[in-house]
Structures are given as structure tokens and as C-alpha cells.
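For this depiction, one protein chain was excluded, whereas all remaining protein chains were kept in their positions.
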Amino acid sequence: MSELTYTASELMCINAARLLRDGDVVFVGVGLPNLACNLARRTHAPSLQMIYEAGVIGARPNRLPLSIGDPTLVSGASSVCSMFDIFSLYLQRGNVDVGFLGGAQIDRFGNINATVIGDYHKPKVRLPGSGGSQEIAGWANRCYIMTPHQKRRFPEKCDFITSAGFLNGRAEREATGARGGGPLVIVTNLGILEPDENGELILTALHPGCTYDQVKENTGWAIRAAETVRTTEPVTDVELKILREELDPDGAYLKGS
Amino acid sequence: MSELTYTASELMCINAARLLRDGDVVFVGVGLPNLACNLARRTHAPSLQMIYEAGVIGARPNRLPLSIGDPTLVSGASSVCSMFDIFSLYLQRGNVDVGFLGGAQIDRFGNINATVIGDYHKPKVRLPGSGGSQEIAGWANRCYIMTPHQKRRFPEKCDFITSAGFLNGRAEREATGARGGGPLVIVTNLGILEPDENGELILTALHPGCTYDQVKENTGWAIRAAETVRTTEPVTDVELKILREELDPDGAYLKGS
Amino acid sequence: MSKICSLAEAIQQFIHDGDTVFCAGFTHLIPFAAGHEIIRQGRKNLTLARATPDLIYDQMVAAGCAKKLVFSYIGNPGVGSLRIVREEMEAGRLEWEEYSHFGMISRLQAGAAGLPFMPMNQNAAPDLEKNNPNIRRVKDPYSGREVLTVPALHPDVGIIHVQRADKNGNAQVWGILGEQKEAAFASKDVIITAEEIVDEDVIRSDPNRTLIPGLIVKAVCHVPHCAHPSYTQGYYDRDNVFYLNWDKISENRDSVNSWLDEWVFGVKNAAEYWEKLGPETHARLAVKPRYAAPVNYGDY
Partner (left out) sequence: MSKICSLAEAIQQFIHDGDTVFCAGFTHLIPFAAGHEIIRQGRKNLTLARATPDLIYDQMVAAGCAKKLVFSYIGNPGVGSLRIVREEMEAGRLEWEEYSHFGMISRLQAGAAGLPFMPMNQNAAPDLEKNNPNIRRVKDPYSGREVLTVPALHPDVGIIHVQRADKNGNAQVWGILGEQKEAAFASKDVIITAEEIVDEDVIRSDPNRTLIPGLIVKAVCHVPHCAHPSYTQGYYDRDNVFYLNWDKISENRDSVNSWLDEWVFGVKNAAEYWEKLGPETHARLAVKPRYAAPVNYGDY
């Protein structure tokens, strides 16, 4: 088993899939989150319910969707509603258990920047912006993040907080009254970060063969480790096989890095 | 022509129909307003667009609907939407030209009571309440009222204002910011009342054979008459024929009084 | 996982004395059979919420199930007064909370959307606002002018009748939509009653037709003719004759009680009730088919 080779994307995707619970209602994006959800459905979480920000509930895609509004998500879905309804009746109402988030920067308190590098009004690099993520981060019961572990992606403070983690600490988030629980787990190619009681991200698990030193080198602040740092379960050939043969046979999302 | 006999309901219905303009979007209730609209469509206003508070647009009923939610309004309609949408996207948005109103009391300033006779919390007679009329009165561009001319129906002041006319005068209504124009014409079995520049209802027309004295006797305040009081055009046999033979052949709404 | 159970089981499990119940449907799809089952099971002190209480709440009030009414129009639609409700209100035996139709629906919309309130433009009518402390105002932060607000309504249980549903509770509705969707999303627990339980594939062939998703549904009950004397578009007609008759039945309590004895307590369930209506009524309410034009989703 330990001799299996896999890409960083495969590793993150498999570890994210394991976080999902059977019966969870997941607000899904395309790409890795979509693959992680479908992997979970085919393994331990057959009753996972996937909803898409385009307003699709219970999709049964016959092909890998390129965009979040692919027609294959609609044909055979159990319901389609407007964007206003998906954000209000589902997400704002509290009907979403899990949201997936991503961005160019994730900081010490799990805040996410997907908007701008540099000054907002005179952008050095203009990023795509919130899309649905500001409300997913605010209102989903639990949020998961998958991201490669690189120093520039983990600064101490984001240039711009597009989507809330714990702001400057858990109490500050709670004071806003936002209903969601915030980021629960960040899966990287080195291991797993989780917020401590104050909302600061700390290392709680390493993937097999990865080290705390690697994590420290690739994080923009002096990241602490939990008292006990677990080692994640090794990737299995069953998981890899489902990903590679069933879910992304062309390697659209899993190839490379 | 002057020898035609007709009921009070027929007289009011025909005079109300004449008020409608071709192309008007009308928020329709069942009963007389429904008949007035259909009469207008079959005579001078073929492009009249009827919408129902149940969420039906462009109904083509094959039979006379008993209730405002009759299935005959749906089969063959051009659109059906939710109640939330009909009240917000149509009425509140300003897409409704004409609303019909009615109630147990209509006062000097065209305010309507459909809620209670006596004290609100200890009702002497409990009436049905607003339904859709509070917002129709507030937001339709023009409102029309059909009601038999009786003293108890035209008190100086309503016991309860369910739906706004001009409150205590036109300026008071305008100060609320409600978008609609308020009651434009009240059709009774004696004649036609219209608001003056201050929003007070005055007599502007009498039906053939009716007198100002009759109006005064049957109105709960000292009702004034316009400088020139018109006589309404006599009911025609064409109008009566459409009403009696096509629209209400069983006389469900037009018989009696 | 199938959520199918009998209507009696669903009422037993999800409706408790003192609950706020919303039996949805504007004229169309009113779940009378559920109301009758609540009466049979003897629930008390319910708060009954509906825009138009209609005969279903008149009957439940007559049977002593209700403590309070939340409503916007108390009439027998197309007929006249709702005699029992009116009598109980006039006698001071029934509490009430009153809105306009739009106020009522806006309360559901706020509840469904997880918002604390919904704004509504001013309609110039002063007296309901004066008499209902739940109707308030906020200042529009753009113009500085005031708008009205109503608070979110969250019924304990919403009962929604539909044309067809699958075993997971994915429910499709056509014809008048009323406040079915908003009531379902606003409620803590949702009971679906359906004319037909269909295979998931039927639902999935037309996902835009799904008004209520299974993920918010607790129980799915197969109850043909659930809505009589209201109606189900495409399945049977509204029983206008009964609406007219109730106006007479409800003139005195003896005839109401006899009616309840015969038509609610005297039958076991909706199937027996429908059977008892007899072939003449069945024939009178039958409707010939008229199909929607085909729609192609494409096999992507």
C-alpha cells in the first residue's frame, strides 16, 4: 500500500472525501470538491446529497462537468431552482451541512482571500472574487478547504478577507452572528490543519512521509502543532481506482502536481 | 334602449367595464369584477390582461369560476406563479394598472373597511379581513370599487381602515409613499363617485333615472356633487346580452338586487 | 432511505398539542385529509396558520383543535363567511393574529429564506399595523424612507399536498402554487401528502417541476383525493357544491357535529372518506385530461 504513487491533488481529494459524513448536504464546486464528494458517495457516504450553486439538487452527471452550470448536472437531477432560491432557501436557511472553499490566500485564522493581491482599488493581481464563497463560508455548518501547502498561499494575514474564517479569533466571528461554524479542516498535500479553541490553524495530522518541518517551511507564520499529531490513513488502491477510472479518467483535475 | 330592465349588479358591472382601458393589466377578484373585466374584453378592451391573486396570469376560463383559485383559471392560462411572486413581482413592482376593491364600508375619503364592525379586539361583526386588498389599494395604479349605494355602506368614517383610500385627505396618503393612485372611481347602483382634489368622494355622474337626492339619502355624510353631474350612458342590449348569455348564464352573480 | 408512512403515522409522530401547524395551499391542494386526521387524533391547542383558513380550519376549530389562528382572510372562498371561525372570534374564544395576504406570505418567505424579517413597501393602510405589534418598520438605508416589516414565521409542521412525489419526498406540483414552497422551507418539519408516489426516475425526468426537495421532508404519505373538497389540478375538480353546503351545515353546531361524526370520526381514513362520497360525486369531480406540451432536457 505504501508503495502507491499519487499526485498531490489525489491525496487531498481522498483525504477530503473521508471528512464527509453519510447524509451530509454538500454545497459543491467543480473540480476537486466535486471529485471528493463523488468519491465519498462511492465509498462510505452513499446518501451524500450534492447541491450546486447554479441551483441543481441531487445531480447525477453522466460525465465530468467542466463548469458548475454544465447541462449534465441538470438532466436526471432531482430538482432545479433559481440562484436566489439556492442561496436563500438552502444556504441562508441552514440546509447546507458542508461547504468547500478555496482561494489564493488562507491565513492564520482560516480567512480566505479570493479577491485581490495588493490594494483593492489599485489591484496588483485581480482575482475572481467571492462568487458564492462569502456566504458558503458564513452559513454552511462546516467548511472544508483543499489547497497545496505553499508559503505564499498561507500568509499570516490575507490582503483581503473575501470569506470569513475566524477573523482575528473565534470570538470575533461569533460576535458577527453568522450562523455557520467556519472552516473545520484544511487539507493540504502535507497534512491537515484545524482551528484550535481560539480559531488559529494548527497542524493536527501529517500525511504518510510528510514532516512538521516541511509544514513550517511552507507556512507564512510560525505554525503550531497539536499535542498529538496523527498520521493520516494511507491512500488506498480502491480510492485511487475510483478517482482515476471512474471519476476523472482523463485526469482533467487530478493530473500533474 | 331606455326600456331595458336590468339588475343593480348588471348596471354596476357594465359601468365598471367601461372604465377599463384596452391593454390594462387588471388584478381581478371573482364575482362582479371578473364579469366586468370579461365584458370589457369582449367589447372595447380586447387586450385587457387579467391576473388573479392566486398567481394566474392570462386566464382563459371555460366556465365561470366560483372561487379565485378555480382550476379553470389555470388550464389554458399563459402563466402561473407563486403568491409571493404575484404580490411582489407584479403588484408591488408596479406592473398592475387596475385593482378592484370592495368592503362593508367605504368612507368619505374612499377608505375601505373589510375587517370589523365595532372594536377590533372585541368585534361586533367580524368581517373577512384584508386578503389581498390592502396591497391592491396601496399599489395598483388605479382602483375601482363597485358597491350598492346604502347609508350603512357609506359612513362618514370607517370603523377600521383595511385598505387605504385617501385617509383624511390626499396629502396624507401621499405622505405615506404608497405608489398607487388610490380609488379613482366608485360605481354604485345610483351613479358614480370620484375623489376631488382633496380626495373626498363627490358625485360626478348619475345613472339614467337616478337623482342626487337619492344619493344624498343613501350616503352617510353630506355628499357634495360636482359642478357638472353627467348622466351615464344607458346600458345597451349588447352589453346585457354578453353578460347574461355568455358570462353568467346561470345568474350566479347578476341575479337579484 | 424511504420516508413513506401512513398519514396517521405522520400526524402521530410529527404533530403535537400546542404546535403551530401550516396546512398549505391557496384554494388548490388544501390537505383536508390531514386536517381530518388531526381531528381524529384529538390534537388540542394548536396554532393554525394559513392565509385563508378555508373550510379545513373552520372544521378543525369546530372540533376543538385550535387555540389560535394566524391568517389574512377568513371567508368561505366564493361563498361568504366562515361561520365557525367568525363565531369563535366574536365570542372571544379563539385568539388570532392577522396580516394581509402579502404580509402572511412574506412571513413565510422570511422563514423559508432564514431571514429574521421581510420588508414590504408601505401600502398606506394604517389600522392593521396599529393593531398588530408584529408589523413594524425599518428605515431603508438608501432613501431614508420607512418600509414595513413582518417577522419570519416558522411553523412546527408544514403539511403540503402535491400531485406526485418519490419516496424520498421530492415533490412536484403544477397548477396554482400558492405558498406551498415557502411554507415547506419555513417549517421545522414537513409532511408531504401525494396523489401519487412515483419512481424517482419520473421526478428526475423533469427537475424544474420539483417544488420541494426531499432533503427538507420528514414524511411522505400516499393520500389520493387528500384535498377534497379542495382539488388537485389534473386529478379532480373542486367540489363547489360542498363549499356551498358547508355554508348551511355550519349554521349551527349540531349539524356541524353530526357532519364531523359522520365524515371524520365515522371513517378510518381518506380512502374510506372518498369511498363514502360515492360514485355520483366521483363522477361529478372527474376531469378529462389536457396534457402539457413535451419538454426535452437532452441526454447530456
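Order of writing sets the chain letters: A, B and C. Residues in each chain are counted from 1.
As a convention for this text, a contact is a pair of C-beta atoms (placed from the backbone, for glycine too) under 8 Å apart; a residue touches a chain by one contact, two chains touch by 3 or more.
Every value quoted in this text rests on a predicted model; they were computed, and no experiment measured them.
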item: Which displayed chains the hidden chain touches across the whole complex; value: A, B, C
item: Residue touching the undisplayed chain, where the options are A:51, A:74, A:106 or A:201; value: A:74
item: Among A:134, A:189, A:218 or A:232, residue touching the chain not depicted; value: A:134
item: Sole residue of A:60, A:126, A:151 or A:230 that reaches the chain not shown, by the stated touch rule; value: A:126
item: Missing-chain contacts mapped onto chain B; value: 25, 47, 49, 56-58, 60, 62-63, 70-72, 74-80, 88-89, 92-95, 139, 179
item: Contact set of chain A toward the excluded chain (per top definition); value: 30, 53-56, 65-71, 73-75, 80-84, 87-88, 91-92, 115, 120-126, 128-135, 137-139, 160-164, 167, 173, 176-179, 182
item: Interface with the undisplayed chain - residues on chain C; value: 114-121, 136-143, 145, 147, 149, 151, 174-175, 177, 198, 202, 205-206, 208-209, 233-235, 237, 287-300
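Note that in this section only the chains that are shown with their structure count from here on.
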item: Co-neighbours of chain C and chain A - touch as defined; value: none
item: Centroid comparison with chain A (C-alpha atoms), farthest chain; value: B
item: Chain A-chain C separation of Cα centroids, rounded to whole Å; value: 40
item: Chain centre separation in whole Å, for chain C relative to chain B (CA means); value: 29
item: Rounded Å distance between chain A and chain B, as computed from the means of their C-alpha atoms; value: 58
item: Residues of chain C whose C-beta touches two or more other chains; value: 181
